[in-house]
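Quick one: structure below, then a few questions.
Up next, chain A:
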Amino acid sequence: MGLLSMREVRLRFGGIVALDNVSLEVDEGRIVGLIGPNGAGKTTAFNVITRLYRPDEGEVEFDGKSLLRTPPYRIVKHGIARTFQNVEVFPTMTVLENVLVGAHASSRFEPEHRVRTRAEETLELVGLRALAERPAVGLPFGTLKRVELARALASQPRLLLLDEPAGGLNHEEVEELGGFIRRLRDELKLTVLLVEHHMSLVMKVSDWVHVLNFGRTIASGTPAEVQRDPTVIEAYLGGEIDAPAA
Partner candidate 1 sequence: MVLLLAAACVALVIGSLVSDQFAEQTVAGLATGGIFGSLALALVLIYRATEVINFAQGQMAMFTTYIAWQLMQWGIGYWGAFVLTLGIAFAGGVALLAFALGAVFVRDWTFERMGIKQAGGGVIAVVIVTIGMLILLEGAAAWIWSPEIKSFPSAFPTRPIRVGGVAFSIQDLGTIGVALGSVVVLWVFFQFTKVGLAMRAAALRPFAARLVGVRVNAMLALGWGLAAVLGAIAGLMIAPTIFLQPTMMDTILIYAFAAAVLGGIESPAGAVVGGLALGVVLNLLGTYVHFVTSELRLPVALGMLLIVLLIKPTGLFGHRVVRKV
Partner candidate 2 sequence: MLAAALVALAATVTGATARTAADPGITNDSILIGGTFPLSGSASLYGAIPVAEKAYFDYVNDTRGGVNGRKINFKYVDDGYDASQTVPAIRQLVEQDKVFAIVNALGTAPGLAVRDYLNERKVPQVLLATGDSFWGFQYKKYPWTIGYNPSYPGEGTIFAKHILSKTPQAKVGVLMQNDPFGQQLLAGLRRGFAPNSKSRIVDVEPVDVTAPDVSQQLLKLKASGADTLIIFTTPSPSIKAFVTAAKINWHPQIYVSYVSASPLFMGAIAKAAGAAAVDGTITTSYVKDATNPGEQNDPGVKLFEQIMAKYYPKGNIADANLIYAMSVAWTAVNALQRAGKTPTRQGFMNALTSTNTAANPFLLKGVRLQTSKTDHFFIEDLTLTKWANGHWNAFGSFYHHAR
């Protein structure tokens, strides 16, 4: 039994089946990659886990407890934090304030100055300490991705959902990001579920890779296994866009 498990999840939007019987296990302390061509259902899966969508059928459990009756704002209290594909930072807030909102999620009886210190330390961790007082609006996309990551980390999650963290980064930055994700796992004992188009990154950092296509699981295994899987190769070749960079 993994830390997170989705079992036979189905979700329809009108006539479109967004998730078709998807089952997915994420074991504690692992980095799991979730890949697939555009429209495969990756972000939809994130939205189901974070309760923005309600599945028509199936079960989502975290740490052995069902999430399906948890309202979205309670998800973070269970220990799940996420980032967004298109960055959803709070634009008119400063970088530090953005992270503080995250830090408050796990600050029940913590005095405010300690929360602040924790937020500043998190900024240090992602290398944004110098920008703490800058308003988020106007910062480059790559920096905003890090602000968002810091906000997620500040809520002290057990499971981190990363939605295309490498989007908009250059080659070097992607390399760096890979190392950073591993560090999070090793040093903060985080479990990571990673949606990413950047195939080389996924294959390098993941312990396990789950492949979706048209809302259905088409493969699941170690990076090496998945890369050899003929259905996966076919899915990516068949897809019009985003052929694997690997």
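Here is the rule we go by: a contact is a pair of C-beta atoms (placed from the backbone, for glycine too) under 8 Å apart; a residue touches a chain by one contact, two chains touch by 3 or more; residues count from 1.
With respect to how the candidates were assembled, all candidates are chains of the complex that A comes from, given by their letters.
Remember, it's a predicted structure, so these values are computed and weren't measured experimentally.
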From 1 or 2, the one in contact with chain A within this complex: 1
Interfacial residue positions of chain A with respect to candidate 1 in the complex: 50, 52, 72-77, 81-82, 84, 86, 88-93, 97, 100-102, 104-105, 107, 112, 137, 151-152, 155
